[in-house]
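Removed from the display is one protein chain of the complex; every other protein chain stays in position.
Naming follows writing order (A and B), and every chain is counted from residue 1.
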Amino acid sequence: MILFLILAFLSVVFSLLVVTQRNVVHSAMALAATLFIIAVLFLTLDAPMLGVLQILIYAGAIMILILFVIMLLNPMSVEARPAAWWTLGSLGAGALFLQLAGLLHRPAVFAEAAVPASFGGPESIAQSLFTDFALPFEVASVLLLVAIIGAVVLAQRQR
Amino acid sequence: MTQAPLEYYLVLSAVLFAIGVAGVVIRRDVIVILMSIELMLNAVNLTFIAFSRFLGSVEGQVIVFFVMTVAAAEAVVGLAIMISVFRFRQTLDPRDMQLLKW
Partner (left out) sequence: MMLDLAIVAAKAFLVLFMVLNLAGVLGWVERKGSALIQDRIGANRASVFGFAGLGLVNTLLADPIKMLTKEDFIPAHGDRLLHTLAPCLALFPALVTFAVIPFGDVLVVGGREINLQVANLNIGILYIFAMASLSVYGIVIGAWASNNKFSLLGGVRGAAQMVSYEIAMGLSVIGIIMVYGTLEPQAMVRAQGELLWGWLPAWGVVRQPLAFLLFFTAAVAETKRLPFDAPEGESEIVAGYHVEYSGGKFLMFFAGEFAEVVTAAGLVTTLFFGGWQVPYLLRDGFHFPWGGALPLAPLAVTILQVAAFTIKALFFCWLQIILRWTLPRFRYDQIMRLGWKMLLPAALVNLFLTAVWIVVRRPA
């Protein structure tokens, strides 16, 4: 419980840093930290495989890619920050949060289901993935192939 | 140690999602917008995993697996588009990328 509160506080702090930092690289590092903390949250929720995959894919590959692009593009412009825009946006986000959190005050409370020790381990996920979800799995691999080819074609220099 | 109740995880997800939405709406830098989108996707992942744990079904985690895959593909293509546009416009301000707007 204490662990959850610490992790939750840290993740909210880092995600606020993502949205508010002027320096894009600082934003990216804050996002990497947020993703790492969310991976630890996955671990507390008995999802070790997905926690490690989160670090491997999100924090270890996608964020590196974003940092790469930031370094290569080297954006030097400093964006203007009109106060009205920011207040309106923050209020809108606050309203969205209240709307979402309001949905939670319902009498149906889920108690923790009893799960076997191998819940969320590689065997259970693989079992589900390769039997019930075999077709989406294949479709996902084709999607990744399409994304790779598309990215290579898009980022090519015009000849 | 005791496990935090489900509502706590859902409220945390809602907070992260709202912060992501704020990032997309407020910021004027497409890279930060893309990062805020990733933040929103992660908030949703957290919701799925929390429900998967509390309902005892591993399918929630399989869905998160697919969400991660799609998010990776989307980030890659989004960044490639960004690089292409930056080559022409030399700016990352989304207001300068409105040529197709009516």
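The criterion applied here is as follows: a contact is a pair of C-beta atoms (placed from the backbone, for glycine too) under 8 Å apart; a residue touches a chain by one contact, two chains touch by 3 or more.
What you see is a predicted model; the values in this text were computed from it and never measured.
Since one chain is left out of the picture, which of the remaining chains does it touch in the full complex?
Per the contact definition above, the missing chain touches A.
Which of A:Leu56, A:Ala95, A:Ala113 or A:Ala134 touches the chain that is not shown?
Hidden-chain contact among the options goes to A:Leu56.
Could you tell which one of A:Ala8, A:Ala32, A:Leu45 or A:Leu129 touches the chain left off the display?
Checking the options A:Ala8, A:Ala32, A:Leu45 or A:Leu129, the one contacting the hidden chain is A:Ala32.
Contacts of subunit A with the missing chain: which residues?
Spelled out for subunit A, the touching residues are 23, 25-26, 29, 32, 48-49, 52-53, 55-56, 59-61, 64, 67-68, 71-72, 118, 121-122.
Rule of thumb we're sticking to: only the chains that are shown with their structure count from here on.
What is the distance in Å between the mean C-alpha positions of subunit A and subunit B?
That gives a centre separation of 6 Å.
In their shared complex, at which residues does subunit A touch subunit B?
1-5, 8, 11-12, 15-16, 18-19, 24, 27-28, 31, 34-35, 38, 41-42, 44-47, 49-50, 53-54, 57-58, 61-62, 65-66, 69-70, 72-73, 75, 77, 79-80, 85-86, 89-90, 92-94, 96-97, 100-101, 104, 109-115, 119-120, 124-125, 127-129, 132-133, 136, 140, 143-144, 146-148, 150-152, 154-155, 157
Subunit A touches which residues of subunit B in the complex?
1-12, 14-23, 25-29, 31-32, 34-36, 38-39, 42, 45-46, 49-56, 58-59, 61-62, 64-66, 68-77, 79-84, 86-87, 91-93
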